[in-house]
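For reference, the structure I am asking about is given below.
For this depiction, one protein chain was excluded, whereas all remaining protein chains were kept in their positions.
By written order: A, B and C. Residues from 1 in each chain.
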Amino acid sequence: MVKPSSSAATKDDARALIHSLRSAYSATPTNLKIIDLYVVFAVSTALIQVAYMAIVGSFPFNSFLSGVLSCVGTAVLAVCLRIQVNKENKEFKDLPPERAFADFVLCNLVLHLVIMNFLG
Amino acid sequence: MAKSPIFILFSLIITFTVTNSFSIENPTDRRILVLLDDLALKSSHSIFFNSLESRGFDLDFKLSDDPKIALQRYGQYLYDALILFTPNSERFGGNLDVAGILEFVDSGKDLIVAADSSASDLIRNVAAECGVDFDEDPSAMVIDHGSYAVSGTEGDHTLIAADDFVQADVLLGNTKIEAPVLFKGIGHSVNPANSLVLKVLSASPSAYSANPKSKLSSPPSLSGSSISLVSVVQARNNARVVFSGSLDLFSNKFFKSPVQKAGSSNKYEKSGNQQFVTELSKWVFHERGHLKAVNVRHHRVGETEEPAIYRINDDLEYLVEIYEWSGSSWEPYVANDVQVQFYMMSPYVLKTMSSDKKGLYLASFKVPDVYGVFQFKVEYQRLGYTSLSLAKQIPVRPFRHNEYERFIPTAFPYYGASFSTMAGFLIFSFVYLYSK
Amino acid sequence: MEALPEGVDIGDYVFAFEIVLSDPELKSNMQLLDLPGKNDVALSANHLQKLHLSFLLTTPLGKPFKPHQHIFVVENTGKQFKITLDFLGLVEKFFYLSGQCDIELTVGDAVMENSFLQLLGSIELDLPKAPEKATQPPPQVVSPYLRFGPKAEINHIFRVPEKRPPQEVSYAFLGLVLVPLLTFLVGLLRLGVNFKNFPTSAVPATFAILFHGGIAAVLLLYVLFWLKLDLFTTLKTLGLLGIFLMFVGHRTFLTLPQQQPS
């Protein structure tokens, strides 16, 4: 889930790091976990498309763009939502999660409208 | 989508230029003015004139210094053609001058000019304006020791038996002219680069143009087969002009006299002059070789009405009907070399049109995948025929936004991804709100 | 001289002819040739050399005779009885065109019966390169028959479309792309999501359902838009749906119990 796990570093450091990461992450509340899962879903979809493009070439380029960017956009927006509803984040005390979610929905609807328009 | 009016406007704009000599319907001349140096010519050349009259022309004979000569009245031309048998007169009566004659030609009328040795400046200027240069030495004649006409009397080989005709049936008729043509007079040269003038009867390689009386001091300015004896000019507006270096060419004497070419044994009872002159006069007076193009149209394959604008990669058909004037009626013109261009600054498509031997020509091709304002061009110029040049403007547009290919199999994964993210979003929004 | 025809009233013409091709340094090579013979001379010269041609023409009585026409035709050009061709002076008039030139001799007069045009031979000229400002040679004369002939056909070469991959690949990836969605669902289950938070009382529940139904409707509208609708109808419908959605969403969020999993 988190990049460092795939990086080459001194073994024990990495292991310790991963362990602490695990422990730290397990503390995160469920709703954030849902968001993370959502992000992962989007990113992996994007990666698959990039792989496909690498294989067959970028012929319907607009379709490719909209396909990938829809995933990236979804991920980004989800991350934004996560930031806003994260209780640890002190900056957003004044922003009620409902408002954040409403914005999130709006933003997503706009995004998908554009995607549909650009998909060709 | 409503078609933009601009395009509709353009479809109406058609550049259609067929320059006919007179009326589209009957291009043959009718009224001919004949100018003579003296009326004796009228009798000495009667055969020629009679043949014209017998073909339905009405001739109007005038002396060259007749003060009442007038080509036009109230801006209307009184004649359809002009015959100048005035080799020697320096100026015409009335108000007719070189400019007047050229104007006459430029308005599509026809002209026959017969010069002679010591041709006048008037004639020379008319000729020069049309691209025919008579030998400037006034006393020069065409001499040919190689192919002179054998005859008892004269000894200076200036009576030439010429048989180097231009190979064009439209000019000289279908029946081949067997006997050589008798020629006695001045030679001229034409600029080979000049695409409008054409040598009909040229001299033999051994001919040269000089004064037979005097010793040849300097090399002759004209020599060999570059000498032209009889030339025709077809102006850009299809006005036709004949220049002959010899007035006797048209005379009864030459018409009737037998001819034998030097060096060759076979003798002809009758020179080729009459046939030559008659056929040539048919051509010059638009009894032959006059084309018209009608019903120019184009449309997409499988449709009939003409679109205001084509799209790239459309398949289209271009049709045109071409007829030739036979002197009395319009006959279908049959040829296999009519070509149409699809032209934008340079031809993108150049195609030979297929013809159903009834005058209808058709070409079908695919519009290039280049947008722009194209033109259908038919530039048909054949030896002796009036030139057809049709141009028709038609814009070619690129694809509309909704004419591109959609639902491409290659893009299915992308479509799938987009929709799966949408579905994911729906699920997520539900789950996220209500899971505790 | 069998070329002379029979029955000449003036008699035979004695004929002597020579061509001299002389270099500037005066070493010259001379060729005599017997005229009617078919032995054409083939010479080659550069622009520094001169060409002397001369012939003698006499009556049978041995008197020299000067006919009216005596023309050398070098590229149909006329010249004198006795002549020196200085190529240096001629390069201008040959337009610096090197190559083969034919030399022809025409002799004729009214009193001669055997006026003739005879090919003497050919000369290979190599002339210097043309300078910049030299007058251009006259345009190559196209015979009228050719000039009016049809042109070569032209066909437009179309762009070749991009090559498509085999459809199997596309379908395979289509499936592959949908996998993450499934994994997402599975993941949700493994996270043990539940709808405990779903409003239990009737009114908020309906609002909630309406809200999500609205979202679904909008997404469906998008799909339709992609399939067939055009932009404006879509936007109009979207506007209506949006208003509805805002209202419902507002109510939903009001009635939504604050989830504070702390």
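Just so it is clear, contacts are C-beta pairs under 8 Å (C-beta built on N, C-alpha and C of every residue); 3 or more make two chains touch, one makes a residue touch a chain.
Quick note on the criterion: contacts and distances are computed from a predicted model.
The unshown chain of the complex is recorded in UniProt as "dolichyl-diphosphooligosaccharide--protein glycotransferase", chosen from "Actin-like ATPase domain-containing protein", "Centromere protein N", "Phosphatidylinositol glycan anchor biosynthesis, class C" or "dolichyl-diphosphooligosaccharide--protein glycotransferase". Touching the omitted chain from chain A are residues 2-4, 7, 9, 13-14, 16-17, 20-21, 24-25, 27-28, 61-62, 65-66, 69, 72-73, 76-77, 79-81, 83-84, 88-89, 91-92, 94-95, 99-100, 102-104, 106-107, 110-111, 114-115, 117-118. Listed by residue number, the positions of chain B touching the unshown chain are 1-2, 4-7, 9-10, 13, 15, 102, 105-106, 121, 124-125, 127-134, 136-138, 189-191, 194-197, 218-219, 221-223, 226, 233, 235-237, 239, 309, 344-345, 371-375, 393, 395, 397-398, 400-401.
The rule is short, and it goes like this: only the chains that are shown with their structure count from here on.
Compared on C-beta pairs in contact, B-C and A-C come out with B-C as the pair having more.
The distance from the centre of chain A to the centre of chain B, each centre being the mean of the chain's C-alpha atoms, comes to 78 Å.
One finds 28 Å separating the Cα centroids of chain B and chain C.
Note on chain placement: the centre of chain A and the centre of chain C lie 56 Å apart, centres being C-alpha means. Across the assembly, chain B contributes residues 408, 410-411, 413, 415, 417, 420, 422, 424-425, 429, 431, 433, 435-436 that each touch 2 or more other chains.
Taken residue by residue, chain C touches two or more other chains at 164-165, 170, 173, 176-177, 180-181, 184, 188, 193, 215, 219, 222-223, 256, 259, 261, whereas all remaining positions touch fewer.
Chain C meets chain B in the complex at residues 68-69, 71, 73, 76-79, 106, 108-112, 115-117, 138-139, 141-142, 144-145, 147-156, 158-159, 164-165, 167, 170-171, 173-174, 176-178, 180-181, 184-185, 188, 193-198, 208, 212, 215-216, 219, 222-223, 256, 259, 261.
Contacts from chain B toward chain C in the complex involve residues 143, 145-146, 155-157, 166-167, 192-193, 195, 198, 205-206, 208, 212, 215-216, 219-220, 223-224, 226, 313, 337, 339, 341-342, 347-352, 366, 368-370, 381-383, 408-413, 415-417, 419-420, 422-427, 429-431, 433-436.
If you check the complex, the residues on chain A that touch chain B are 30-31, 34-35, 38, 41-42, 45-46, 48-49, 52, 56, 59-60, 63-64, 66-68, 70-71, 74, 78, 101, 105, 108, 112, 115-116, 119-120.
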